[in-house]
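All protein chains but one are shown in place.
By letter and in written order, the chains are A and B; residue numbering begins at 1 in each of them.
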Amino acid sequence: MRFLDEYRGEAAGRRYVAAIGALVTRPWRLMEVCGGQTHAIVRFGIDELLPPEITLIHGPGCPVCVTPVDQIDKALLIAARPEVIFCSFGDMLRVPGSERDLFAVKAEGGDVRIVYSPLDAVTLAEQHPEREVVFFAVGFETTAPANAAAVYEARRRGLGNFSVLVSHVLVPPAMEAILAAPDRLVDGFLAAGHVCTIMGTAEYEPLAARYRVPIVVTGFEPLDLLQGIHMCVAQLEEGRAEVENQYARSVRTSGNAPARAMIDEIFEVVPRTWRGLGAIPGSGLGLRAEYVVWDAERKFGVRDLVAAESEECRSGLVLQGRLKPPDCPVFATRCTPDTPLGATMVSAEGACAAYYRYRRMPAP
Amino acid sequence: MCLGIPGEVQSITEEGALRMGRVAFGGIVKQVCLAYVPEAETGDFVIVHAGFAISRIDGEAAARVFAYLDEIGVTQEEDAMAPTTKGPRAR
Partner (left out) sequence: MKPDPTLECPLPLARHTVVQLAHGGGGRLMRELVEHLFLPAFENPALAERHDSAVVTLGAERVAFTTDGYVVHPRFFPGGDIGTLAVYGTVNDLAMAGARPAYLSVGLVLEEGLAFEELRRITASMRDAAAACGVALVTGDTKVVDRGKGDGVFITTAGIGLVPPGVAIHPRRVRPGDAVLLTGDVGRHGIAVLSVREGLAFETRIESDCAPLATLVAALLDAGIDLHCLRDPTRGGLAAALNEIAVDAGVGIAITEAAVPVTDAVAGACELLGLDPLYVACEGRMIAVLPEPEVDRALELLRAHPLGRQAARIGTVGESGPGTVVLETRLGTRRLLDLLSGEQLPRIC
């Protein structure tokens, strides 16, 4: 596939690894923000190729992992209702709430359906006027324009039987929370390439300046990650702290204007609680007042639901990059993909799941 | 955030108010919403996430990932996976 396969080539990968090895003179800790980047790093073994001076820390960039427990519980309540067709991206189906997941609700007779695009849920609402169609609108800024378009379309088509359960989170406030920690663990960031495709790179400038940290907007294929790491290490070696764009084939400095306009039309910035990280002000998106009719929380009266998180699960520390999954006491023992205690073990992008799937290597 | 895949725009229609297109990914074709890439035309490549194109791929920038290797002066012969010691090398 064009613009994909060529970024997975072994020969160029080796050259990048050699370049990084030649460049580095002391230890650096880099955090890749996005779960898709974590997945690629572990799947292709990129961290194993890097010189030992470079430590990759996996960040909180998995919107599935950070969806708070009470949002999952709200989803479960709504999905169990007989009149509801509950639509979701596949990622969310096995994320545990307080006790169960959407798959369990499906097993008990709930009409839970996987969709590829939020527009598919809107189409379902049109096709089933007698049912209530609810879409689980999770994601970072990358998915917000798609979810926004679904609400916009529902309004345009006059669909009263469509609503969204919103659990959107924003990346920069989470990065700031990590940077502001007194014992800051991160020397440089690989920022999320698809988030920045939508939002542009401007909002990272104040972070780079205030915290003196290099931020390289990076893509998702092995060569993107290796080039991003090289650019970040180069900055660190040279004492620079700038925002650079490795993923220029998709990311423009100003981002995607029509997408941002649609986000602004439908959503507003709200406080959000991140599973494992706690409440971060100004870190989420919620429906604007004029779109409240399409808000599933209001429609189904689940706004005030509050739930507690598992005490054993240390996802929060993993998401902040303070704990590597294999160092968690319950990793691969009480907590496995079959019996996950937290979202980082369930989600395909979760650091714990990635380590479990790819890293339990037999002794040679 | 994550899964965005490059595809080639094969054809474009205005479906109601939404600009839609048929986009090819490897050997497969799917309907994709092009509302956020008004500048994309047939034959362009776009990054697609959750059924929406979020950017048009800049071919020149795409090639720079490889040109960068030449700029930083690494030749084909230097192989980091050869069985020598890892770590910084004198250059």
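By our rule, a contact is a pair of C-beta atoms (placed from the backbone, for glycine too) under 8 Å apart; a residue touches a chain by one contact, two chains touch by 3 or more.
Only a predicted model underlies this, so the values are computations on that prediction, with no experimental measurement involved.
One of A:Leu77, A:Ile114 or A:Val270 touches the chain omitted from the figure, and that residue is A:Ile114. Residues touching the missing chain, restricted to chain A, are 1, 4, 8-10, 13-14, 35-36, 42-46, 48-49, 62-64, 87, 89-91, 93-94, 103-104, 106-108, 113-117, 120, 124, 139, 143, 222, 336-339, 347-349, 356-364 (touch as defined at the top). Residues of chain B that touch the chain left out of the display are 1-3, 5, 7, 22, 24-31, 48-50, 81.
Following the convention adopted for this analysis, only the chains that are shown with their structure count from here on.
Of all residues in chain A, only 1-4, 6-7, 11-12, 14-19, 21-25, 34-36, 39, 49, 51-53, 61, 63, 89, 116-120, 139-143, 145-146, 149, 153, 156, 171, 192-195, 197-198, 220, 223-224, 227, 230, 246, 248-252, 256, 258-259, 262, 349 touch chain B in the complex they form.
If you check the complex, the residues on chain B that touch chain A are 1-6, 8, 16-18, 25-26, 33, 35-38, 45, 47, 49-52, 54-55, 57-59, 61-62, 64-66, 68-69, 72, 74-76, 78-81, 86-89, 91.
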